[in-house]
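Everything on this sheet refers to the single structure shown next.
Note that one protein chain of the assembly has been removed; the remaining protein chains are unaltered in position.
In order of appearance the chains are A and B, and numbering begins at 1 in each one.
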Amino acid sequence: MIPRFSYSRPRSLGDAFHAHAATDGEGAYVVGGTELLQVMKMGLAQFRTLIDLKGIAELHGIEVLADGTLRIGACTTHRQIERSPIVAASLPGLAELELHLANVRVRNQGTIGGNLAFAEPHSDPATFLLACDARVELASPAGRRTVAIDEFVLGPLYTSREPEEILTAVLVPPAGKGGGRGYAKAKFFERPAVAVGVALTVVDRVVVSARVSLGSITEVPMLVPAAAAGLVGAAADPASLAAAARIAAASAFADLDAVDDLNGAADYKRHLAGVLIQQAALAALTEATPHA
Amino acid sequence: MKRVIERPTPPSPISVSVPRRDGIAKVTGSAQFAVDVVVPGMAHAKILRSPYAHARIRSIDVTAARAHPGVIAVVTADDLPDVILRYGHALADHPMIATGKVRFAGEPIVGVVAEDAATADEALRLIELDMEPLPAVTTVEAALADDAPVIHEEAAEQRPHRGFEEDISKTAANVCSHSRQHYGDVDAGFAAAALVIEGEFRYPMCYAYAMEPYTTVASWNQGQLTVWSSAQHPYMVRDDLARCFGLPLSSVRVVVPYVGGGYGSKSYTKIEPLTAALALRAGRPVRLALVADEAILTTRGDSARVRVKSAFDAEGHLLARKAEVLLNTGAYAENSPLVARKAANRLSGPYRIPAVDVTCDAVYTNTAPASSFRGFGAPQVVLAGESQMDEAAERLGLDPLEIRRRNVLKPGERPWPKVRGIDADLGADMELAAIELDWDAPAEPGRGKAICISASDAGSEPVTTAVLRVHADGSATVMCGSTEMGQGSNTVLAQIGAGEMGIPLERVHLNQSDTGMVSYDRSTGASRTTTLMGLAIRDAARDVKAQLVGWAQDAIAKDGAEVVEEHEGVRVGGTFHDWGAVVRAWFAGAGGECIGRGYVRKAGATEAMPPFWEVGCVGVDLTVDEQTGRIQIHKLVTIGDVGCAINPQLAEAQDVGAAIMGLGMATREELVYTADGNLLNGNLFDYRVPRASDIPPLATVLVERGDGVGVYGAKGGGEGALNPVAAAIANAVFRATGARLRQAPFTPERVWRALQERDAAAS
Partner (left out) sequence: MHEIIEVGLTVNGRPHELRIEPRETLGEVLRDRLALTGLKVSCDSQVCGACTVLVDGLAVSACTYLAVDADGRSVRTVEGLAVDGRLTPLQQAFIDHAAFQCAFCTSGMLMTATALLEENPAPTREEVVTGLEGNLCRCTGYAPIVDAVLAAAAATAEATA
């Protein structure tokens, strides 16, 4: 049962900040409620007031800005992202990721902003967006700021968002010429057990830069520069790239502080990360070299 | 679906896939389940559960909860001095609400009744518990250790419904019951062996996850108790309720609406006594509707550790088997004594073994109570038995199918002394599975096939009655105590009634599972309903027909004309009268009815035990992803040896459902406890049951040889296809990879580790 609370439905950011201030720290923002209502039901959190952000028009919508940045409003549902032609064109890996996230009901209700703001350690978008070098945009009565994903998600269920701050949008830079981004995960239960994101840029059939992110396996999604370095210089064909990824993983993931949990023991999950980095790298390569 | 039919054709609509009778109600949302029952004045209950696995209750402060607006009653064990708190059909060891101490995390300690469920929930949060944690044991090894804490200090009363004749015996403080299956000279068998295979296998603790969580509505009226509940066995629940509240059986009415899945998990009594006690104290009808997180703490399946050794001669004939099985039974006995009894029996498999000595102890631990779960006792031990058949074949250089051919029981052969000979031809079933799997095709590297079989002494005890009423318009009502939990009993039993009476199916109605209205049936489980209730209905039909023939003699053939019984009525002096006409003639009016009775007991055709053997035959064809350890099944074959499929579509559905449930337990499902007794995955988030995407290509064959004790040779189905699944997968993985799996579920991680061990052993 969801415990009792009162509900406010602001129509603007200003009204939302107002409503938040009026709760004396006992209020919370809510959008899809897929996380928040669940933790309230389980008695893990209690709030006197919920402030519903869905009615704020500027938090919705998907667009590509003039510089090619993909801007996704925080209240965009997973389903809207999954089915957006704009996302399919500019960040196909995200559309694919969304199709396999949770179930269709959670995707219809839950939002990208809620997913990132909740900072569940097994978030798919957080891991992938980290590889993509994405930023989140936050608004507060004091103004707006943008923060890189790894400076936003700081720990399990813990972000750098101030209580009154509202996450307004996710900003993903374009891949650029020769750029591609891929994602792969292993999932045994409801959420991923291990996830790997890879972004790379290919120039003259060689990988010239790369970012590798790892999620679900550690308490917070993280970049693994050593693994990324292992991809740089690889020839941009599937066999060479997979081999480079395998070798990079063997050393870069060896000391990884993976958690032992129901999803598996740390050594197994480290091993899986080594399998998944190859898949993610190949997906990125496909995007980077579409006509290869 | 393929069908192999070697039996005479029964009268229509028997053996016809008529649509389910509950179909329209179920696709329009109008089918009523326990949670849909609304009684005037009904209040709502919530339960405060123990956070500790083993603890003494020092005090419970309910003052604030009682004072909370909207709360009607707050009930602890102390508030129920007039109620016998301990129930149980085998051992009355289970308090409906904790008395003095708790034995598992999740055990009910306080019940709150309020005007609505949200208020009851709020009040729960106002209760203060003062508990003294005690050392807890969660594994059989820990529970059997010398210094283990004792979980039950007092002996519990033995009850008559345990399902076997001998007394329940204990061999150690934390042993709930000890069973042994022993015949032949085991030592001689091992002494003569050319090959001995020895090993330890583990089968997981599983959750049946019937999607409908346990739900009960209880209402008292002038000392009479009425309970609507999601129960498989309404008559067993009646028995516990009558005892707890000191009532005659006739004062307790248990009504079971549609049940949202059972699979054994709703066998016997669950939350009914507690709900009735809450209603008694509240002075109001009360609904207690659990959610899945609570249901998972209410009943689970027994996990098993099986240590077994089998002796073979050089040709692969089994000479002897010796085994020790330990079941983790959790905090209370429930039906585990019978599960243990059955596990001991079922480890012999469908094989001719001259000497067997299997012991099985159900062991108490500080975990949620275990009880019946589809196939009970069989899946836990078939993994071990069938793995050893393949291990022996490998060692002896025999084809796994061939070693089974050499040992499988022939139809009519007794697996052990003084039981019914096996009423199935498993040898022939295996050959059908081999055809489906293209067994003799050359092996592809990395691909493995396996066929496994099982035999279960099924059907429970034959104590079943039925009433068949023929009305004045010639329609009929069948009244029986079997529940409809999805298996299709209300379709299949109506088909039997219609077929026996020669009355069109749409004119036969079935009234089920209301102890106030229909007659006794022991239980709906152990695959017994089609067989035993089918026989009772047949006998009721025979009884009513005999009466109607007499009535025709009295009322129609007054001049002594001959009355000839036909399938759909009688012929008197050349004129046909349907059954309704006979009723009207006898009562000389427009009304009246004729009542037929059918009784099934341990006598005649159902004297030999078990009433029937439920056999299983499953084949798989799979590959293993060596990188991740993931098993991919390319084909899952089930051979449903059901004697006579009263409704082939529904019989097939039972096999498919059972096989997929078996697949879940073989590959993914396992409840995981911490050492101090907290369930780590007590929710559907982390306890993963099969999904649509997990379903492999299926091939189903229904085999009907008319060899069962039921009508037209029917016998039970619905469990057989589950029991061998884990073993078949383990054996196929061995054939694909050379790695032997001994602990289910075979998660990718376990498979990966087995592959690592194989590689380590090879290098």
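One rule holds for everything that comes next: a residue touches a chain if its C-beta (ideal position, glycine included) is under 8 Å from a C-beta of that chain, and two chains touch if they have at least 3 such contacts.
Because the structure is a prediction, the values reported are computed rather than measured.
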item	value
Residue in contact with the excluded chain [from B:I14, B:M661 or B:L679]	B:M661
Among B:Y258, B:F376 or B:Y673, residue touching the chain not depicted	B:Y258
Hidden-chain contact residue, picked from the options B:S59, B:N221 or B:S693	B:S693
Residue, one of B:A292, B:I422, B:V600 or B:L679, that touches the chain absent here	B:A292
Sites on chain A contacted by the missing partner chain, in the whole complex	1-7, 9, 33-34, 37-38, 41, 50, 52, 54, 79, 99, 102-106, 108-109, 190
Chain not shown, touching residues in chain B	19-20, 22-24, 26-33, 35-36, 118, 208-213, 258-263, 291-293, 485-488, 649-650, 653, 656-657, 659-661, 683-685, 689-693, 695, 698
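Convention: only the chains that are shown with their structure count from here on.
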item	value
Contact set on chain A toward chain B in their complex	1, 3-4, 43, 186, 188-190, 262, 264-265, 268, 271-272, 275
In the complex, chain B residues that touch chain A	46, 117-118, 121-122, 125, 627-628, 668, 672, 680-681, 685-686, 688, 747-749, 752-753
